[in-house]
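Heads up, one of the protein chains got dropped from this complex, but the rest are sitting where they should.
Residue numbering begins at 1 within each chain, and the chains themselves are lettered A, B, C, D, E, F, G, H and I in the order written.
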Amino acid sequence: MLFHVRMDVALPHDLDPHRRTELLHAERDRLLELQKMGVWTHLWQVVGQYGAIGILDVPTNDELHAFLSSLPLWEFMRVEVTPLATHSSDQDAQP
Amino acid sequence: MLFHVRMDVALPHDLDPHRRTELLHAERDRLLELQKMGVWTHLWQVVGQYGAIGILDVPTNDELHAFLSSLPLWEFMRVEVTPLATHSSDQDAQP
Amino acid sequence: MLFHVRMDVALPHDLDPHRRTELLHAERDRLLELQKMGVWTHLWQVVGQYGAIGILDVPTNDELHAFLSSLPLWEFMRVEVTPLATHSSDQDAQP
Amino acid sequence: MLFHVRMDVALPHDLDPHRRTELLHAERDRLLELQKMGVWTHLWQVVGQYGAIGILDVPTNDELHAFLSSLPLWEFMRVEVTPLATHSSDQDAQP
Amino acid sequence: MLFHVRMDVALPHDLDPHRRTELLHAERDRLLELQKMGVWTHLWQVVGQYGAIGILDVPTNDELHAFLSSLPLWEFMRVEVTPLATHSSDQDAQP
Amino acid sequence: MLFHVRMDVALPHDLDPHRRTELLHAERDRLLELQKMGVWTHLWQVVGQYGAIGILDVPTNDELHAFLSSLPLWEFMRVEVTPLATHSSDQDAQP
Amino acid sequence: MLFHVRMDVALPHDLDPHRRTELLHAERDRLLELQKMGVWTHLWQVVGQYGAIGILDVPTNDELHAFLSSLPLWEFMRVEVTPLATHSSDQDAQP
Amino acid sequence: MLFHVRMDVALPHDLDPHRRTELLHAERDRLLELQKMGVWTHLWQVVGQYGAIGILDVPTNDELHAFLSSLPLWEFMRVEVTPLATHSSDQDAQP
Amino acid sequence: MLFHVRMDVALPHDLDPHRRTELLHAERDRLLELQKMGVWTHLWQVVGQYGAIGILDVPTNDELHAFLSSLPLWEFMRVEVTPLATHSSDQDAQP
Partner (left out) sequence: MLFHVRMDVALPHDLDPHRRTELLHAERDRLLELQKMGVWTHLWQVVGQYGAIGILDVPTNDELHAFLSSLPLWEFMRVEVTPLATHSSDQDAQP
């Protein structure tokens, strides 16, 4: 089941530089891990913003929330979730 | 080059039913055609709305505009375009 | 899997009165049917508005979209879907 | 009398970690208590956000405000209250 | 129990003039009736707008919705309801 | 001359607790004083928010601004002023 | 007593051309009349929009509403009223 | 003196097709004429929208409004004007 | 050439009190100076807000930006500029 996720990150400018670096590395590791698990199927950078758009494939809403809130930058992100369904004009869904 | 496209359709309720049917068929044909051409790489239905999210792969902005404005429902759609770049944590972009 | 749905209805003031009555009866029948099926678990009137809030329990996003777009007033509604997860302080979710 | 409540929490990133833990425990205890009292009838997590949707059953507006402002996280929450009425298509309200 | 109500009216410009006059007279009669019943305790004109602010005193949300939706201009109004509670600095609420 | 005032308060979470207590007492005293003067004719708590709605009766805009900016919490409030006029369906305004 | 008024006009595109011309002439006459009366002290065109900004000097809110709603284009305008007070740095208000 | 102009066009779907064609041709002619006059220095299509961004070079606000309101599609456009000044990091403005 | 300016000031609550006082005095001096120069033709207080509305008469956009950014509170203000033109119903613009 697919979900569209828009994430916008706002790090406080007075965040300790060491913690900032640790957070960014941890975020990257977790995003790569979720992609390898097949949970996070697409990940794009939004041009000109500290933001990303992702597509996640998860069996339930509970798991979706668990994956998103496991991101190291979770507390610094604004996330907007949009449930996706099969489009009737999707070529992969034609009979 | 990838672009994220959010489309919301609003058909006037007094649109001639015959024209409405024609438009919907033509829209579906054009969407399938653009997918077969490799221009429209993903197409999803937004749950609960007469709207869709698509990803297009085009070489230039001019072609992107030409493809979008070639949609039969073009004059009844509100479209929002977001340019996408490679995300530094995308597993397909790792060295 | 639960979804929160906010629906706002706007009927055109020049809608044929007969069609309006038919639509309202059909809408009511479909809403009762979805409740009897166990799909639509809660349905509330928003005070002072031609709008409603519902909770739906469905196994997939595709089914959620199919149920919502099967409503007779579908083309006159603005719908906003919010995926819900188990809250860690929900008393029914305590170990 | 039912009210729909949307709560969004924003904890300051420089909040003392000890106070943060205390607040979260106290919030959980108070939410469980209000559920046991029958005041808070439903509580859901909003997927992807530090937010919740609840349904409260209270006899008066004064009591609703007293319950909401008794939450330990009250000063860090943005709350939106929507009064609910019986929906004419609610199956439990049919004659 | 008090509720704050903001009402904005938008009559279609092509509404039949006779029906318009009837609606406006009926609206006025109903508003006066609700005031005489003690339901509608204050009613003010918003300067420069076709809008009003009212305070209603009703025992339940269901009755509030019934009163508001009984207004003859109901289908042409956008209504926003805000539940009110006793303010701790209200001089009539001092011990 | 009546004005509708919506006030939303946002106290910084790191405000000195002693100053906070002083400010809240002073605010309450000033609100009671303005009510006794007949300037502030109604004061309601907005349910679920650190906000209030008031009705003020003042002879001029200058005095309205002077009264509002004399509130001890003035610098922590967002205030929205709406001028009110006599409503043609107000029962106290009938000939 | 001064009020700042922002007016935005939206004439329906299918308005009868004769009525449109009449309305525009009547609006102009009324605006000139209100200026001659000293009620409407300033009137500016907003560049690039079918809108205007005005300053009105009236003794009461009731008169302000009466003047604004007397405009022939009243039913086609969105009006926003902002009460003005003497600015402490206004050179005409210095002691 | 430069001004940034964002124009969004919304043609009514029931506009007479002949008039529509005439309007579009006239709009194009007028836009070309303003460019030849040196008034309209840049004109770009906004991708995915029936909208444009332009830069105009005019000596006064009055002339700017006159040029914009001379566009044949003027009554069907929403226009937003942003005054521009020389940027201190513009290479053409370096000493 | 006239411009309408809306200014909203937000001073940080932890600003050094001495610097705050200095800034406010300097702002007042600069506003009076700009009025004496004939640049700032009108200045009004927005009732209930830490905000002002002004009308400036300047020959170019560059000078407008220079004057506004010369205000001592510049870095704490949100400013919105609206270019004004002569209104066709302005009595001073009649032939």
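The rule we apply is simple: a residue touches a chain if its C-beta (ideal position, glycine included) is under 8 Å from a C-beta of that chain, and two chains touch if they have at least 3 such contacts.
Everything quoted here is computed from the prediction, not taken from an experiment.
Seen across the whole complex, the unshown chain contacts chain I at 5, 12, 15, 61, 64-65, 68-69, 75-76, 79-81. Although one chain is hidden here, its contacts on chain A can still be listed: residues 11, 13-14, 45, 47-50.
With the whole complex as reference, residues 2, 4, 27-28, 31-32, 35-36, 42-48, 52-53, 55, 82-91, 94 of chain H touch the missing chain.
Just so it is clear, only the chains that are shown with their structure count from here on.
In this structure, the chain pairs H-I and B-C differ in their number of contacting C-beta pairs, and the larger number is found at H-I. Between chain F and chain G the centroid-to-centroid distance comes to 28 Å (mean Cα coordinates, whole Å). In chain A, the positions touching at least two other chains are 2, 61, 64-65, 81, 83-86.
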